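Note that one protein chain is taken out, while the other chains of the complex remain in position.
We just call them A, B, C, D and E in the order they show up, numbering each chain from 1.
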Amino acid sequence: MLRHDGRSSDQMRPLRIVPNYTKHAAGSVLLEFGETKVICTASVDEGVPSFLRNATPAQGWLTAEYSMLPGSTQTRSRRERPSPSGRSQEIQRLIGRSIRGIIDLTKCPDFTFTLDCDVIQADGGTRTASITGAYVALKIAVDKLLRSGKLNQNPLTDAVAAVSVGLRDSAVLVDLDYQEDSTADLDMNVVMTQSGKFLEIQGTAERAAFSKEQVLEIMNAAEAALNPVFDLQHEAADGREVES
Amino acid sequence: MLRHDGRSSDQMRPLRIVPNYTKHAAGSVLLEFGETKVICTASVDEGVPSFLRNATPAQGWLTAEYSMLPGSTQTRSRRERPSPSGRSQEIQRLIGRSIRGIIDLTKCPDFTFTLDCDVIQADGGTRTASITGAYVALKIAVDKLLRSGKLNQNPLTDAVAAVSVGLRDSAVLVDLDYQEDSTADLDMNVVMTQSGKFLEIQGTAERAAFSKEQVLEIMNAAEAALNPVFDLQHEAADGREVES
Amino acid sequence: MLRHDGRSSDQMRPLRIVPNYTKHAAGSVLLEFGETKVICTASVDEGVPSFLRNATPAQGWLTAEYSMLPGSTQTRSRRERPSPSGRSQEIQRLIGRSIRGIIDLTKCPDFTFTLDCDVIQADGGTRTASITGAYVALKIAVDKLLRSGKLNQNPLTDAVAAVSVGLRDSAVLVDLDYQEDSTADLDMNVVMTQSGKFLEIQGTAERAAFSKEQVLEIMNAAEAALNPVFDLQHEAADGREVES
Amino acid sequence: MLRHDGRSSDQMRPLRIVPNYTKHAAGSVLLEFGETKVICTASVDEGVPSFLRNATPAQGWLTAEYSMLPGSTQTRSRRERPSPSGRSQEIQRLIGRSIRGIIDLTKCPDFTFTLDCDVIQADGGTRTASITGAYVALKIAVDKLLRSGKLNQNPLTDAVAAVSVGLRDSAVLVDLDYQEDSTADLDMNVVMTQSGKFLEIQGTAERAAFSKEQVLEIMNAAEAALNPVFDLQHEAADGREVES
Amino acid sequence: MLRHDGRSSDQMRPLRIVPNYTKHAAGSVLLEFGETKVICTASVDEGVPSFLRNATPAQGWLTAEYSMLPGSTQTRSRRERPSPSGRSQEIQRLIGRSIRGIIDLTKCPDFTFTLDCDVIQADGGTRTASITGAYVALKIAVDKLLRSGKLNQNPLTDAVAAVSVGLRDSAVLVDLDYQEDSTADLDMNVVMTQSGKFLEIQGTAERAAFSKEQVLEIMNAAEAALNPVFDLQHEAADGREVES
Partner (left out) sequence: MLRHDGRSSDQMRPLRIVPNYTKHAAGSVLLEFGETKVICTASVDEGVPSFLRNATPAQGWLTAEYSMLPGSTQTRSRRERPSPSGRSQEIQRLIGRSIRGIIDLTKCPDFTFTLDCDVIQADGGTRTASITGAYVALKIAVDKLLRSGKLNQNPLTDAVAAVSVGLRDSAVLVDLDYQEDSTADLDMNVVMTQSGKFLEIQGTAERAAFSKEQVLEIMNAAEAALNPVFDLQHEAADGREVES
């Protein structure tokens, strides 16, 4: 058996999305990729940061924050103070960039969206789960603004989801869990749009350098794996709890 | 009707405890007092902080941390950096003191317990919910240590739970929610043991100074309200999801 | 003899207040409870913090800070950086709340008062000495504003003082010094107004949980002990050095 | 003309490496990609960080830091305090990972290498210039350790260099300068070894999502561009100033 | 009249030293230069910082900290957090260097002395008052160590005191107060030993550059002014309150 949990090499873990998981934020979900569980909330503030105040054309803003609860990891992790770790900052920059790739901020010039991704249980792939969940939370929040008339046009231009794909002994493995991640030769995070294009690829040699052919193979596997995710995201954004 | 949600003045909100809510920490629960929801985890580390290394008699240590997810509040709250706010520090010191009141640390000299209370949805009473949940998470962790033989004797000497009781126009109101809290004349947090004694009382005049008689009335109301909670805590610690 | 310094159980240490101890702050005192010595100053700034700028009705603000000189303790204590310790923040929040309990901030909407309590020698009871002294410093500053016509009406609605009361082997001990504090079963800080009401009670089981009856006993003892303090505060605020 | 400085689409800017640019660090270079200028130094310390102290097998450590002088950018940039910006942390993590990809740390178990990359003039591509220069500084330092007998075997297993490649209106542009970078649709950083494998690829859609074919095209262009760089690196490491 | 307070140009303000001002620190004084008032305490710890642990010859350590109470200045000054201001760090480095100039640390290799200088009222010359007072506090602490036998030989090799001297319209003014300081052309701090030598001179042109002749004139004036101070310091160190 290739994988310790019985999955085939191209199989994602079960995906579950619970929409409206908390009540205060404009949008919120609990998203699970197997044992990885993330709470994503989308908060909406009127106004934009000062560096955008006189932008031409006028545009809104969107930013993301990522954190792990101390008890979410196998051994307790310390709260990241005084500032987020390098790893966390890198992840939240990635989440922000990825989501900004599918929103036209000139269509929501009066608003700042803050996407908070808080990992309550970690088992690999927390950054890709965060991107996938943050999109749903944002969609819920945007739909509310549209329904209430605070927004007149939909700023979302596409949907976005993400997955990590690894190589181990030349085999492509989709959606690495923690145990697989720690023995992979290469770990690549792939962020895609529903329209079939890529927004980010980040491949890091962990144990062995890699070739162009392997990059291509990985991108194909990611594409196949993410294809069914977009429908689940939209169903959840419409208020239904979904499971793959 | 006295209370906006239909409760009688001495009625707590529905209590729900989901044990083993996450899998990595030695003990974990999701605890809900109505719409207030807190994840409490108990982590166990071997060894003690340096200030206890040569203590006589040898003793273990227990500490608590408290935080709110940014999306847990009505308007998004900023992550507390570089250090926890004064309010959060006060709360986590209270949680730590309260739980240390029912553990004999000389009976677990080899261990440090860290109790993390992370509020995922706030509707008043987050500190008392945290104390009530942290005890259950700790109980689960201690029971595991006892079963595995890492602990030979039970260091827990009692059970602990807490509730906030308020005064409004001289009426005693048990378990204030956010809306009630913001219009109360007095807010008192009461921490009790199952054996019927008090570990902490903290009463703060919010709108009007108070009398000795009112303090007594409040302590009586807290006692009555907490009485049934201890059984629910122990049932949850035994692995069953409970609701009041 | 019950107490190591010969006091009876209900006897406070000698109280001494030196008004106008320093010359720059609008109000200042040196206050001593026995060997505990605190410099309290009240500074007055025009304007209010931004979160109150458009408050309705308009209101001023009052805040407190608490610190100990490094040499004030039995072994030198480090300066609290980068931020005040949890203990200091808890104390300065308590001081601020207590004093705000006797000032009507809508009657001084143009001013921010900052009360600095700096302990120069610590022997137990520094937080209650700080509250007691901060009130006098504030009274001096307010009287100046009234005399100069910058304030037209007196915003102070009452006087406030505080004392710590402990339990040891079921005996109530008023105004614990450091040595007593470290062996007490229970330590309760009581903040009262001259009109005989309570603003704060904070009781913490140090060695043993406590009962309702004990709380009542302590509140009675605090009331008796604080009664003569209010006159001394006002005499000092009028410019006379006083000693009990 | 495709590019504002007259370069062909596959042409790198002039590369210049001044070895031994400063005298205190074990290895140092000034490296220039056109108007981008970086000082890279390699410092060697005996011992390893505590998390590696009992590693099996024993291994050394290598870490990198990246910073920009305030005057290096078109408008002065503030020194990054209290901690490096998210961008800087992301870059220094990338530099560290990339260089660790070509060193066998079990062959230098007694040493920690610190690579400092300080940008004195920025014109795009500072992270790839830093990787390319840090390798040379490290090679100089390692060669010294080998000559002095402090190292018995060469821990370097390959050479490493990096380049950024962009897409604008579907055209592939190698080694983007600042002006090009700010108008590109896609910016991909490619880190390669002399043996023709990849250690990192990081592609970010700036203005338009991208396709698999474009990723392949970019990797081919990076490979062709970096090919001649490795010889220049080794000539510089041998003590000769080189220019492409 | 040359000076607003009636002093002659070479006249210091009244000096007052209250020894043993607080009881916990090994040595303590309240020192006043006119309206400038500083509490100086000397704390003694066994052991030395790690950078001195294996020094040859073995030596003790001495360090100083300087701070101003918020209420000590004409308008309230903020507590210096997260770290002391540049000004405060400069002053505490000066105090430490000055006092280290008259102590032979190889004669007290087992001890670290910490000198805390806390300004409770500022009216110019706080740094020179701090040096002058810190010496007395240290002398008291060292004498205790000698009497108790913890030290066998006196590490103090001389006495040290300091004064600021200014120039205004070419007139030399000794011991500037705050009002004079803010209109002086030049402000020079002079640190001397009882044996008539200089440990530090720091002259800063405030309004006009200065000449060699003026430096000489200032040093002469400082010497004359400090001459009688050393006797007062020693009398105070012997336990008597002194006033000039």
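The working rule: a contact is a pair of C-beta atoms (placed from the backbone, for glycine too) under 8 Å apart; a residue touches a chain by one contact, two chains touch by 3 or more.
As the structure is a computational prediction, the values presented were derived from the model and not from experiment.
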Note: the excluded chain touches shown chains D, E
Hey, which of D:120, D:146 or D:216 is the one touching the hidden chain? D:120
Listed residues D:14, D:47 or D:70, member touching the removed chain: D:70
In subunit D, positions touching the absent partner: 22-25, 28, 35, 37, 39, 41, 43, 45, 65, 67, 69-76, 79, 81-84, 114, 116, 118, 120-122
To test your reading of the contact rule: which positions on subunit E touch the chain that is missing from view? 82-84, 86-87, 89-90, 92-93, 97, 101, 158, 193, 195, 197-205, 209-212, 215-216, 219-220
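As a convention for this text, only the chains that are shown with their structure count from here on.
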Where each step is a move between two chains that touch, what is the least number of such steps from subunit A to subunit E? 3
Joint neighbours of subunit E and subunit B, given as chain labels: C
Report the chain whose mean Cα position is at the greatest distance from that of subunit A. E
Taking each chain's centre as the mean of its CA atoms, which one is farthest from the centre of subunit D? C
When the centre of a chain is set as the mean of its C-alpha atoms, what distance in Å lies between subunit A and subunit B? 33
How many angstrom lie between the CA centroids of subunit D and subunit E, rounded to a whole number? 51
What positions in subunit A touch 2 or more of the other chains? 82-84
Should the pattern of chain-chain touching be classed as line, ring, star, complete or other? line
Got a list of which chains touch which? A-B, A-D, B-C, C-E
